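Starting off with a structure, shown below.
Only one protein chain is missing; all other protein chains are in place.
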């Protein structure tokens, strides 16, 4: 049994904490959080002890830590944890600064310990199955990837202000997904963005509606659209076109119920947000991390994947702000 | 070019008349109808002459007649037409009395001329394609057929009174379809029926909601449901289960438009009624009749098919009225 | 916390046992099973003690028992448990004999303790949501219910021999669902059945393909089809037609992935069998039982529901065997 320490008892920390407890592969030993009540409550709930961040990192009986704290603490905690000999799972992003990420990855490399970044969508059963079909050759060589990702409603403007902007905060998931599906690194990024949903987001200097085009060296194309608004649920889909056909992974409806009347056939909205849509993905993601730690194999997506998605998000941000495409080499 | 005479210039006569004109395989020569204005109007419209029923039947320049007159004239007109040497297409049913149908078919057999009965649904492109898949072995041996057929709204009670009842008037199409799909004749009929839609139908001695079970000698089962009400359009579907899988033919929507809001995903109703849903079927049906006449091959469905569907409708009517299943040999 | 004892550590017992452990509303105290190894293994796994059936039933610290043993023990164990003051959840059926069920329910009534029967499908999120829509008036008055239920593959002939036959073993779930959806008791049952899937089932005196028509006093109609074979997964669907429209609950696909090639659009099979399809239903079912016990309210479906479904299954069996419809009053 892998002994796990959890840093951060917020929404996402609770998900991972419960998944550790239910995994059958690991035991949650300790929980740390800046808010003592939240920490104690979750720890008690899951049969772990409440502890300080430092205590968790330094605890010799803990094999792996899950970093679910605010973004600006990620890089420091990763470094401290690998220096203390822990395997690390860290929520995306490692940092809002690519330079800081590079420095952190150097420390990780030196420590020689596994680091996995929480791009949970790779583990969505539908998305993972679609990629298996592509990898199995079902659609031939990939030519065009189209990703749609829409949040049900905009975040608070206060959150937006320290989020790094839509491309780093939201689209980074889709940029990682584009890399996951393209099978080749993008070399060019065109981005456009607008503030159409919430003027407060524009006032904070950000956009809430955006589209990106990526192109790889061999000419494969990916397009991504993001919006902070979707009345019909959390819209998470993609389709991939190849030389032999197309594979798509569609949304998951709230139920399979349909009502037919004179107005037509009304099917249910899609699952409302990430807690519902990605519940299975979070379980599979953690399972992969724990299995990798147990087997001594490198988990994926890696710190390098985290860096590359961040560099794409930086490029998209720059492109949107300057109105010019950005060329880059990952 | 086959020279065609049309008997009956009502709704269904107009459909067939126009399809003859547009077929490129035949020329509509004459139209007859008890209502002189309707007759003249359609004849003028289609470049044919208005004539009496007798004149059409006796016209030596006419090769084939389409009988689209009221049901109680069908058998007499079929007999007169084959005696006059015409190939005959007749709308279902030949007659409401099975005995009268048998007598009529004897006359047809003696004349040795082709008779085709208008079970248009066999020619619906979706239904025909589904049957081709079954015939091609795509689902193995047929085990279970399920047919749903619902009219958008009930007919006038006055129509119901002389219709022969729901099983002979409406379900006869589905009974023919069951034969078309089962690949084996039914030997047993269980029917239940209720008046749930329009009390006037009940007052006329009929039902408006019904279900039937058919069983063949080898044990294949078909079930059919009918209703005189469907708020979302003309509901016409079936599914067929076999030893290797299932094939189904679904409804045709009014459009492929979908609107997604907080209520969910609203797709359009299905095509409203038979004129829209079976427009292509009527064309294909007539094309088959004309091609058969041109080639000198027997058209299908035949007069025998008309009789067998009628016998099943009689059995269903009897079963519904007595509450007992009916065994029969077709 | 309700203290729960589990009788039966087989496939379904394991499901309920794990759901108790994960419910947060109850504690699994003891597990009993005729096979000591299975018993010990599950008990250890779930932090409960292994015990004899008698010990569980007589344990004063146990509030409720879950009966997941073979069918022929259900009635005796229900009686023993309620006599010992326990709330009881019992898998369907109470017994294969309706008389034995009646006797058992009399004992339960005398004891005044809650008895819930495991018609898990009522708790399927899709089915439950469909029924809420009906109850909310979304389709007006119910007129016609159509239920499709197909197992992926036939059971062993040895199982069939002591199963009570398809109507009591398999269709009983659909008969309960018909009652759940019709909103009125059936008064008439027509059944037909065939052996088309596995000759061994026929040799054991049973059918593997069947269809039933039910009619209520006011004329509402339900039709059910069952088959022991479905190549594309566990087929579990229904649709309900009312005066204003139709509601249907469709199957749950294995994933939302679709692959398009020259052959067409290939979507995934539906969930393979009941463990997958009804995982959420089993959780909701147990939650309802535990909540009812905690609140002191009668759980549903009740022992009476179990009896009525059994009487319908008896009637369907009789109808299939005699070829005659059966009238009954529930």
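Lettered A, B and C in written order, each chain numbered from 1.
Everything that follows uses one rule, which is that contacts are C-beta pairs under 8 Å (C-beta built on N, C-alpha and C of every residue); 3 or more make two chains touch, one makes a residue touch a chain.
As the structure is a prediction and not an experimental result, all values here were calculated from the model.
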Of A:10, A:183, A:272 or A:325, the residue in touch with the unshown chain: A:325
Residue, one of A:45, A:143, A:185 or A:304, that touches the chain absent here: A:143
Touching the absent chain when the full complex is considered, from B:11, B:162 or B:248: B:248
Interface residues of chain A (partner: the chain not displayed): 141, 143-144, 146, 148, 150, 188, 190, 192, 194-197, 209-211, 213, 215, 218-221, 223, 225, 227, 229-232, 241, 243-246, 323-325
Chain B, residues in touch with the chain not shown (by the definition above): 22, 125-126, 129-130, 133, 138-139, 244-252, 255-262, 268
Touch list for chain C against the chain that is not drawn: 231-232, 260-269
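Note that in this section only the chains that are shown with their structure count from here on.
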Chain at maximum distance from chain B, centres defined as averaged CA atoms: A
Middle chain, criterion being Cα centroid separation: C
Whole-Å separation of chain centres (CA-atom averages), chain A against chain C: 40
Centre distance in Å when chain A and chain B are each reduced to the mean of their C-alpha atoms: 58
Numbers and ranges of chain B residues touching at least 2 other chains: 231-232
